[in-house]
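Working notes for the structure below.
Of the protein chains in this complex, one is absent; all others appear in place.
The block that comes next holds subunit A.
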Amino acid sequence: MSLTDLPWNHFDPINHFSAGQDSTSGFYPQHPHSSAFFGHGFAHLSNTLYHPNNTIYFNMNTLSTAEMERFQKLSNEFQADVQGPAVSIKQPSSVIAMEYANADAAFATKTSALAITHPLTRTMKGDGNCGWRAVAFGYFENLFNLQNQLQVHHELNRIKSLNVLLDQTGQQEHLYEIFVDATEDVFNQISQAIQSGIRDDSFLVNAFNSEYNANAILTHFRLLTSAWMKLNTHRYQAFLSTPVEQYCAARIDTVRTEIDEVGLQALVDGVIAESGFAVEIMYLDRSEGEAVTPHHLTQARPIAGTICLLYRPGHYDLLYPAEPTVNMEPVVNYQYAMTSDYSPWDQQGALAFDVNSSLMTIPNLMMDPTFGMAPSPMPAAPPSPYRVSPPQEVYQPPMHASPPPMSIASPPPPPLRMSAPPPPMSSLPPRSSDGPQIRLNPLVMKPNLSHSLPVTTPFKNSSPYNQAHFQNQDFEPIHWEPSDSRR
């Protein structure tokens, strides 16, 4: 094995670059990890090999065998002395922008823009597991945010059912069960937290900062990824320079080998995608443009949440976009699950129509007959005589009734426009004497409802249906505790 084969990635390259020199010391931020190389015999080597502006490159030929062996040994035994928690609490991403304030203009511009589009971030420890950890944590965090017990249960069963992949690739249960146990424990914690009405996610942060258990969870995700790749060789082999088996042995099954693009895609494909969570990477690099470059790892479809990764060469963190109300699922989905027999998100065929996530986020839209009367987000909503049909009166398209010669028999119901006078409902007599009804026909509402309802506009905060306060950065739910005063 030669130096050029060294598995550099098992210490996050953010360290390599940041052992700084003046010309570019602002280029990579003064990351807390950067001290890892100082005081280590390896600093010299990494500096020389990696510094972009360094003109003195190592001449491999001048190294004696003994020196090579010494470096090899150092490399094999190297463990970055990285500080800080494995997963941090959420922090303003303006911190990232500050780190790059004096850096290369491309980084300064991109990070400033990032702080606006993605105001919050969570840093991952750069110990070789940051990518794995970011995805795993993001997965559980999104699941917790849904506040949907059914979904937690469903996901737990789904993940446990993936044991089949492990069995199919020759893993033995008595060897992998402790990994599955650790993952299951997190699901149970999420379930309990939802049940107890806990909205604070610090229990998740703690779970990922408890080293042994976190290692077990990450190993579980690694093993599932490895098994998935071996069972779907055709999808990944073309991107690898070694056979999948060998790649997995060297890069996936190990303890702290950093994830690469292929491994990440396989992790998303094999473990995450079925959850309905999207995975997105924001590349922060020197490429052209004024914003980080987004890349989607999942297919576009109705999504239940997004795991958003920030990638800097060799390092992953988590990002949290400034949400339009679209992803304000928590309360909504909970009610959705409680008040219907609909199947979970990913069984799309079971839904009566294509569930548009922006539709589903409008509180009680389909369920609450008083919706039309509730203090409404619509500007100048007249104290109108309209009322929304209760669910059983929702217009059902005549799917099976008559052969469809494109007849005018069922004219498209009028668009939902509250400010205009109601079109005469001549073809359908009113069902009550209250006046004309708004018929919540999904077929009509799907394409344009999210535009016609200014759901993102902040408005009076007295309505229980109004979630605009969640958008406020300073919003803080009031926790009442018998003994404590409010913090």
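The definition used in the following text is that contacts are C-beta pairs under 8 Å (C-beta built on N, C-alpha and C of every residue); 3 or more make two chains touch, one makes a residue touch a chain; residues count from 1.
Methods note: contacts and distances are computed from a predicted model.
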Should one name the undisplayed chain from "VPS35 endosomal protein-sorting factor-like", "E2 ubiquitin-conjugating enzyme", "3'-5'-exoribonuclease" or "Ribonuclease H2 subunit B" using UniProt, the answer is "E2 ubiquitin-conjugating enzyme"
The listed residue (A:101, A:116 or A:175) that touches the chain absent from the view is A:175
From A:223, A:259 or A:319, the answer for touching the chain not displayed is A:223
Contacting the left-out chain: of A:164, A:249 or A:322, that is A:249
Logged for subunit A, residues touching the omitted partner chain are 7, 10, 76-77, 79, 171-172, 174-179, 181-182, 211-213, 215-216, 219, 223, 249-250, 253-257
